[in-house]
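As you look at this complex, bear in mind that one protein chain is not there, while each of the others sits in place.
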Amino acid sequence: MLDIAPLKFPESEVLQSLSRMSIAGIAAFKGRRAALEAALGLTLPHTPRRVAHGTTNYLWNGHDAWLAMSETPALLENLTTVAAKFAAITDQSDGFVAFRVSGFHRRAILKKLVPIDLHQDVFAPDAVALTLAGQLPVKLWMQDDGSFALAGLRSFSRALHHALEEAAREFVHPGHD
Amino acid sequence: MRIACPYCGPRGLEEFLYHGDASVRRPEDGGAVPDQAWTDYVYLRENANGPHRELWYHHAGCHAWLVVTRDLRSHDILGVTAARDEA
Partner (left out) sequence: MTAHRLPAGGLIDRGRPLGFTFDGKRYQGFAGDTLASALLANDVRLVGRSFKYHRPRGLIAAGVEEPNALVELRSGGYREPNTRATVVELFEGLEARSQNRFPSLKFDLLGVNSLLAPLFAAGFYYKTFMWPASFWEKLYEPAIRRAAGLGRHSRQADPDTYEKSHEFCDVLVIGGGTSGIAAAREAAAAGARVILCDEGFAPLDLPDAANLSVFMRCTVFGVYDGGTYGAVQRLTDHLPASHPSARGGPRQRFMKIVADRSILASGAFERPMVFGYNDLPGIMLAGAVATYVTRYAVAPGTNAVIFLNHDDVVPNVQIMADAGIAITAIVDVRATSSEAVRVLSHRIQAPVFAGAVIDRAHGSTAVSGVDIIDARGTKISVPCDLVAMSGGWNPVLHLTSHLDGKPIWDEAIAAFVPGTLPHGMQVVGAAAGCGINANIQPLWLSGQHPAKSFVDFQNDVTARDLILAKQEGFAAVEHLKRYTTLGMATDQGKTSNVNGLAILATETGKTIPETGTTRFRPPYTPVALGVLAGPHRGKYFKPTRLTPTHDFAVANHATFVEAGLWLRARYFAQGTEDRRAAVFREVDAVRNGVGFCDVTTLGKIDIQGPDSVKFLEFVYANGWNDLAIGRVRYGLMLREDGFVMDDGTCARLGQQHFVMTTTTANAAKVMQHMEFCHQVLAPALDVCFVSVTDQWAQLAIAGPHARRVLQRLVDPPFDLSNDAFPHMAAAVPTICGGIAARLFRLSFSGELGYELAVPARYGNALAAQLMQTGADFNITPYGTEALGVMRIEKGHPAGPELNGQTTAHDLGLARLLSRKKDYVGRALAARPALTDPHRPTLVGLKPCDRRTILRAGSHLLRPEAALTAANDEGFVTSAIVSPTLGYPIALALLANGPARIGETIRVYDPIRNGDVLADIVAPVFHDPAGSRRHA
């Protein structure tokens, strides 16, 4: 087996890496959305929202497309088995790296980078946004605990982390870790 | 400038790339011969001064191609639809 040296990023009380997850892209073939949903046993979001099903989160990822995220390593295999007839299933577990922005100032941090309205009355708890953080395309959503999660391309993970760290700098107090 | 992506909602210009006139139609003769219809399709454009149907790509968002009707004098956006929904 090959060793994995996981990507490591400095963390603070407001910025952490999200633990490694299985991620799979799902893109429905024409006219097969209903069959896909039946095979998965759930209704997929048709607007930018996320839906939880067991331990898997399904994030809207564009027209008739979703990203499934789960702690289960067998996610890709399971999805392929039940859904490959109805949708293109692609492994994306290594394509993205995600970060969590938390704490009282999380919106103040993100407004420096994210050009959409994150006000609590506007960005719903189950909302998903495909947008920018600074110059980087990201997928943005709120976790169940109210913190924000951002997933960016793996090759940009250091750049994304740097941008978030700089934005969070004024809210991080030295001495905390 | 802001464009209301029918999927994502209103977003700023920085999320989009402009392509050009949406009203030109690709000839359906298979392209065996480089005739005037093809040259017009690729090169000829009306220099409109008023509402203009144009294609934008939501590159930093959902990757949808959008047909935006925009008034070139006032910059008012009169309508946005997904290109895939236009027959």
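Note that the chains are named A and B in the order they appear, and that numbering of residues resets to 1 at the start of each chain.
We adopt the following convention: a contact is a pair of C-beta atoms (placed from the backbone, for glycine too) under 8 Å apart; a residue touches a chain by one contact, two chains touch by 3 or more.
In this text, all values refer to a predicted model and were calculated from it rather than measured experimentally.
By the touch rule set out above, chain B reaches the unshown chain at residues 1-3, 12-13, 17, 19, 26-27, 30-35, 38-39, 41-43, 55, 57, 59, 63-65, 75-77, 82-84. Residues of chain A that touch the chain left out of view are 1-6, 25, 27-30, 65, 87-88, 90-96, 111-117, 119, 122, 134-136, 153-160, 162-163, 166, 170.
Just so it is clear, only the chains that are shown with their structure count from here on.
Distance between chain centres (mean CA atoms), chain A to chain B: 30 Å. Contacts from chain A toward chain B in the complex involve residues 47-48, 61-63, 115-116, 129-132, 137.
Across the complex, chain B meets chain A through its residues 7-9, 11-12, 14-15, 59-64, 82, 84.
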